[in-house]
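Here's a slice of the assembly, chains where they normally sit.
Note that the chains take the letters A and B in the order they are written out, and that residue 1 is the start of every chain.
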């Protein structure tokens, strides 16, 4: 059970709908595996189309999964009608992204009215074993009273 | 003219070949626009397949471009036969990745035998104007005496 209480009772449907609007996730083959208030796990299968020069998944693709996991985790705690943008993140690559399947697991560390801080970890499943391959810490920003379509969005100057 | 002197006279061909081996770059439509010792500029056209929920390019895709630019910039200064891995990076997202075309420009800040530190900036071209949309600072690691094929690569324990 999550230790967070969502402000928006429809958090699950809204977060899933926002994720569905991320066409990059579909292109990368990333989907939601688990969704709780302040927590999100995403999953991705290996694809040779996403590799770097050694045949491992590219660090930027791993980061895309970690960032989306953080965004969705943070979004579950935001009020109805809010938009969300990533402010910053840092990724540490701990081991080559070698495996058949990858998991991106994010949790909110500090929710806030404006800023939410998340941490996430990426795991690779390879030959039946699971390896921690990357970590992320990131900051997400709520755009209060803004919707999630381009027309609604006016980024603060 | 670059302020760096490459150790490998074939740096340009080797760096370009390594980039070509990154199948993720082809998938994302990212190509080399400029290559000098310690510097690399990559270019990417807008694609709706790479967007987040507001129709901007996903922060993870922007990061993939910045990371590859840093990797190639660092790689130009490494000795022949070296492999390269990303240790860590941090991305600050400064403005929505809205535009028709994107540039990822990296430069080596501190080359080293083992670790090389790079900085990179991402720019969006939109309606004829160019906007700084993201910055990266990152650390790359040379794998001395290792080739660039998966068979050659043994990540240090």
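Just so we're on the same page, a residue touches a chain if its C-beta (ideal position, glycine included) is under 8 Å from a C-beta of that chain, and two chains touch if they have at least 3 such contacts.
Quantities reported herein were computed from a predicted structural model and do not represent experimental measurements.
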{"item": "Size of the entire homomeric complex in copies, 2 being in place", "value": "4"}
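Assume only the chains that are shown with their structure count from here on.
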{"item": "Length of the line joining the C-alpha centres of chain A and chain B, rounded to whole Å", "value": "22"}
{"item": "In the complex, chain A residues that touch chain B", "value": "18-19, 21-27, 48-55, 57-61, 63-68, 83, 85-93, 95-96, 148-150, 153, 155"}
